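Left out: one protein chain. Kept in place: all the others.
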């Protein structure tokens, strides 16, 4: 067991270190086979909906240069299953848990968030940027007014849990979206989600994904995530930001922290190496040892920029 | 010299084959050292402005996983130099030339396009999506009304040359932008330009690019370009589309043709291998031999979808 | 469409057993079995000792731009080594085909929550098509070690009978057919596959989906238990991404951790 000395604070919640898993790339019973989840800063669970969702048809995944395009469509067993299984298991294992919330309609989100009131979840992450569902998700996250109204309603529903809004990168101006979320009461921002992408099979001439398009993630999107975090940090100097997108080693995690993130999440890279979040947390510990000024800022809940 | 049998027609302009260079990654005196430009479908020249532009400070380039982030800032010697040098040279060498037009203000574009009236340029590509200039570029390409007005004015200025609008990928809805351009009279659409990205030096904690952010291009963005072409093709079944973004071999060129593009441009890959556009044109010739139905559609100026 | 969620039956509070992660292992042997079909022997004691037939390993290319894992069924084990047999179909398998003895490769596994169940004594009919044959080779290896079972293998090939000699080392009752002659159903219908009607008949099948569906139907009419080893594009292989689902009577179900072996009656064909 590694000892972590470089903690961080995200919207008031203490994290053992700045490394979390990203939603949809961590599943309690799968990922806990490979490392001790209590050694991460936090784990973010798969988007959870009011009732079980079946997701999109398969194939749901396609490779791309330094990336992966996925269209799972938020398949999940629903909030009741989550509250009875994943959440208690993760809390018992000592994890700090970010519950990612999904919905087709504002009411879906409200139902889930209501059930999470007084749950042991440490933070909520409101997924308003999933490119793989027809209703909800991205259509909410790209419209500032809709997003403002949603977050306002969610705040009323659940005063107890700190929430982060997971904003999409594919908007004309991310800062407008970010401001709408924080004005409505989001305690933090999770930036970024996947970008809409697709691949085509050149033998058949048809899309590889059954759903035609999916979300691009992995190292390919690293520069885009960094630019979004940088821009939002410039516009919102005090809002806690969780940096996401293309992190594949401790150095790329560090880039996000220098861009102004308080903490980071690791997505696709955990799919290619189950232990990656744990390994990166360990390696980041060493890199932060060498950067006491940055480490001190993070430990105080502040950011580099 | 290769014989090309699979031609295409883009907005009425015949191309020897579906492969062109992308703007900013081809310069007459540099690229012609490596291949015969008359063997390509077309060459697209660097964004040209009314007067010489000095561009951004250096460093202007940073590497990213399967990609490159650049902030040249449209440095170019201006339209007069272009008309006296690059354009006549390329025409004399037998190239089909797409002149990429840049501006800070609508008036900049109008000045350039006016000078290109009655020039030997075969097509114009209006760059409304450069992420590396503070005014103009992206700020025009992300707003449908501004774009509509600009293209309308340009159409009045120059009735002779077919023009394509190079639309940005980082907008909430690319189809709205695409429709604004074609409604205003754009004959074709060039999709996509680079995405805003950045990298940070983890030794200094500072951005690698002097301009902080730049445009991400190269294989990393392939799935994003394909999804944009697919979406716009679905919305606009008859508009000629030049597919751009991440093409790095003949198979990825083919993906764009299956997504509904009439032709393609090769950008970053030509920076990593000067002969790449020529090699890809040759290899695509073979792949199209094996796909007579697709080749026939392209030859007739139609598209696969 | 609410449904019974397969994982809900597990004890949510159990601390999970730790599995070995992604690791680099030596290539022991590379042998071409046919034009584009290669047998790769890798050294990994954990896989060799724990893999069950139907389980698979993930292999990763050395090409840092091709990140995704490639799944391959374990085709046999021997001491500290195991084999896989793969066809060169895309860029990843093309790169694997250039591996040489002494090289290394990254792997994860063995993976797969449900392997072939070989507990039942009696007759086993192994029906494989194309690159579905490798997992059946391993099933035959294991069945050969069980005195209370009798194995018949029915193998369909596109052209080259790349696995017949390997299958024959596990069972003398090996029958095969190539596309030009017909398919495994042709063989199933001409053979007397259940020579001992008193014995229970278990069918293990792996291959193209239409083939497995036909085998499933044949099993239904012959009152046989049929286990199918399914294929799906995977994002992780260990259950985290929910990319690898196939439609079953329980809803969209993960091939990696709820499969890849399923009772043929649960598949929505």
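Things to note:
Just so it is clear, A, B and C label the chains in written order, and each chain counts residues from 1 on its own.
By our rule, a residue touches a chain if its C-beta (ideal position, glycine included) is under 8 Å from a C-beta of that chain, and two chains touch if they have at least 3 such contacts.
No experiment lies behind these values; they were computed from the predicted model shown.
Here the chain not displayed is in touch, across the complete complex, with A, B, C. Contact with the omitted chain, checked across A:66, A:142 or A:275, is made by A:66. Across A:219, A:240, A:260 or A:277, the residue that sits in touch with the chain not pictured is A:219.
Interface note: of B:70, B:166, B:239 or B:303, the residue touching the hidden chain in the full complex is B:70. Within the complete assembly, residues 63-66 of subunit C touch the chain that is not shown.
By the touch rule set out above, subunit B reaches the unshown chain at residues 24-27, 29-35, 46, 51-52, 54-55, 57-63, 65-68, 70, 72, 75-78, 81, 84-86, 88-89, 92-93, 208, 218-219, 268, 270-275.
For subunit A, the residues touching the absent chain in the complete assembly are 65-66, 219.
Going forward, only the chains that are shown with their structure count from here on.
Here the chain at the heart of the shown protein, by mean C-alpha position, is A. Comparing mean CA positions across the assembly, the chain most remote from subunit C is B. One simple way to say how far apart two chains are is to compare their mean CA positions; for subunit A and subunit C this gives 35 Å. Between subunit B and subunit C the centroid-to-centroid distance comes to 47 Å (mean Cα coordinates, whole Å).
Among all residues of subunit A, those that touch two or more other chains are 62, 65-67, 218-219. Of all residues in subunit C, those touching 2 or more other chains are 64-65, listed in ascending order.
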